[in-house]
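With one protein chain withheld, the remaining protein chains of the complex are depicted in position.
Take a look at chain A:
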Amino acid sequence: MESGLLLAGILFMLGLISVLIRRNIIFMLISVEIMLNAAGLAFIVAGSHWAQPDGQVMFIFILTMAAAEVSVGLALILQIYHRLKTLDSDAANLMRG
């Protein structure tokens, strides 16, 4: 139980560090994926500890949400790259329509 939760915590922290320090917008999206996966791992650990299927059901929902999120996020990245010709997330701070 503790080691599984610690693994989830380590992975979540790595994702959090990466989303804070990276400026490449694709790397930020990958880091969000790592964090979502770590949260799902925590759910699986809890579900296995109490031998209930609810944790795995929550993991399926997280998986669905991650798939929808990554498709919309990649479409946004394509638009940003076509408009600004760069992957720098600081370049997209103007919000000019």
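What we mean here is this: contacts are C-beta pairs under 8 Å (C-beta built on N, C-alpha and C of every residue); 3 or more make two chains touch, one makes a residue touch a chain; residues count from 1.
Operating definition for what follows: contacts and distances are computed from a predicted model.
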{"item": "Hidden chain of the complex, named as in its UniProt record, picked from \"Periplasmic nitrate reductase subunit NapH\", \"Succinate dehydrogenase subunit C\", \"NADH-quinone oxidoreductase subunit J\" or \"Acetolactate synthase\"", "value": "\"NADH-quinone oxidoreductase subunit J\""}
{"item": "Interface with the unshown chain - residue positions in chain A", "value": "1-7, 9-11, 13-18, 20-24, 26-27, 29-31, 33-34, 37, 41, 44-45, 47-49, 51-57, 59-61, 63-72, 74-79, 81-82, 87-88"}
